[in-house]
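Have a look at the structure below, then the notes.
The other protein chains are all here in position, but one chain of the complex has been omitted.
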Amino acid sequence: MPKKRVAIVGTGQTYHKSHRPDVNGQELINEAVRRALADADLTIRDIDAVVIGNMDHFEGINYVDCWSVDGSGGIMKPVIKLTTGGTTGSTLAIGGYHLVASGFFEKVLVIGWEKNSESDTTGAITTAFDPVWDRLVFAGAISGLAAEAQAYMAKYGATERDAARVSVRDRKHACNNPHAQLRREVTIEEVLASPMLADPIHLLDVCPRTDGACAVIMASEDCAGKICSIPDWIWATANRHKYTYLGDVNWGELDSIAEASKEIYAKTGIREPGKEIDVIEIYQPYSFAGIIWIEDLGIVERGKGAEYIWSGATDMGGELPINPSGGVIACNPIGATGLIRCAEAALQVMGKAEARQVPDVNFAISTGFGGCMWTDMLLHGKRKPDF
Amino acid sequence: MTGIFDGVEPMVVRSRINVPYTWWAGETAGAFFTALRDEKKITGRKCAKCGKTYVPPRKVCPVCFEDGMEWVEVSTNGTLESFTIVRRQLASLPRKVPVVFGLIRLDGADTSVLHYVEAGDLGMIKIGMRLAAKFCDERNGSINDIECFFPA
Partner (left out) sequence: MDSAAIIGVGITKIEANKVRETFADMVWEAVNKALSDAKMTIDDIDNVITTSNDFWDGRTISCMAVSDASGARHKNVSCVEGDGTFGAFYGLSRVFSGSYGTTLVTAHSKGSESVSSLITNAAFDPIYDRVLGMDMISASALQARAYMHRTGATPEQLAMVSVKNHGNAKYNPLSQLPMDITVEDVLASEMISDPLHKLDCSPVSDGCCAVIIANEKRASQYGGAPVWIKGVSFCSDSYFLGDREISKTASLTKAAKKAFSMAGILDPAAEIDVAEVYDAFTYQELMWLEAMGLSQDGKAGMNLEKGVYGLKGKLPVNPSGGLLSGHPVIAGGLIRIAEIVKQLRGEAAGYQVEGAKRGIAHGVNGLCGQSHCVWILDREK
């Protein structure tokens, strides 16, 4: 039983772009923060603590939580940094949740950001891996994902065309999202014709590099209802950061999301996620994951992912829309991305998602992905949890 | 963890992390450096609400959190708030020691700038002394367009 139940009462994002030369990092952060404050109709004085994160080597700034206080509003406030790689954004959301649920702080400002244009993304990501065993042979995030795709395809017969259908879905959804970076639809043929990066992954199967920031305000039950009429209640959080060495990974299934989701469903009494969840903002860095990971989430049986995608069930208007925001394939400021999934799920629950709104959302899931096939997950709900 | 590793020579893997960076200064810093380079002027931004003048300039007042800020020119002269004379050739230093770092409160500014202090006799450097900026002849829009601050 949490000490205090927690809700998201405001969100803010920048209009994410491939690069933002007009602002430095802490000015970018400030844009998202001020939008979140405006959304919640609060001032920075109302904020009790700041939780912030990014991936250090993308911006080359040490002690970023200290450096960014001008933009985050953290001067003379408690400021803390969480970072776990690609999962950073969702790690931050989970962090905000605990800081409020603990009773320490009533209103916490959670910030995720990244200025990927400032560095060599692959060069930086490669340093995540062990310098003695893995780093010298590892070729960036894409190669790990290709290994997963290959393993799944070998087992279940899915094709590049199946994966391309996921890209088509997300890129179409992004057209409804003014914050997304890539807002042009693609066709299956375009995806398959795009340059091959690492077999079987094409350029249009994966996420871009983005400069962007996202801020979310979490509040305790004591004041959430006074701040907004429909808060987004955080029902449960769970994560698994399981592997360190690439050779340990169980390729072709995402155990981390399977374990984390099972924990959340058990905590909250969800038995049939495919029916009980209304919308999912999944951190899906490449298209194949859209097929594989919905099986691990328990939405469909193992091996049936592609069929489910082709049925249109995960498109807007379908029975379980996935990534109404366009997801990661349309936009990926890495340190923010997981938090953007959380913010987008919040917008769905709060009824503020405008052109990308899914009707009648009671439960939403947001996830984060990163590291060595890691997962973070949050369950969002319109009703206040009764536990 | 003892026993089996006795007598095994520890191996060390040497490497470097090579990630190149290009930081966007943003328009605010850009304007500051342009003024340094083209006009040998030091500028700051003053918050309309609290009246504080920040040098280096900020886009938004970090305390008031509002963007009603206006550009002001501050003096190239100021007072030394604190300093240190570095004697050991620390790896981060781009110059040979002794190197003097100082925090200089320029007249008209409410914050201090970090820069080098140079004086013929290092022993004369004292907190509270008056300094003036020395600009480089060749400037290209960076904090190093100011060569140092010297006794005024």
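Each chain gets a letter, A and B, in the order it is written, and its residues are counted from 1.
By our rule, a residue touches a chain if its C-beta (ideal position, glycine included) is under 8 Å from a C-beta of that chain, and two chains touch if they have at least 3 such contacts.
From a predicted model like this one, the values you see are computed outputs, not experimental measurements.
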Residue in contact with the excluded chain [from A:38, A:66 or A:230]: A:66
Hidden-chain contact residue, picked from the options A:209, A:241 or A:382: A:241
For subunit A, the residues touching the chain missing from this view: 1-3, 24, 53, 55-57, 60-70, 74-85, 91, 94-95, 97-99, 101-104, 124-125, 127-128, 130-131, 237-242, 244, 259, 263, 370-372
Where the missing chain touches subunit B, by residue: 1, 5, 10, 12, 17, 21, 23, 25-26, 29, 54-56, 62, 81-88, 90-95, 99, 101-103, 105, 111-116, 127, 142-144
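The definition used in the following text is that only the chains that are shown with their structure count from here on.
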CA centroid of subunit A to CA centroid of subunit B, Å: 36
Contact footprint of subunit B on subunit A as seen in their complex: 19-25, 27, 30, 34, 37, 43-44, 57, 59-60, 69-71, 73, 75, 115, 117-120, 123-124, 127, 131-132, 135
Interfacial residue positions of subunit B with respect to subunit A in the complex: 13, 15, 17-29, 58-60, 62-63, 65
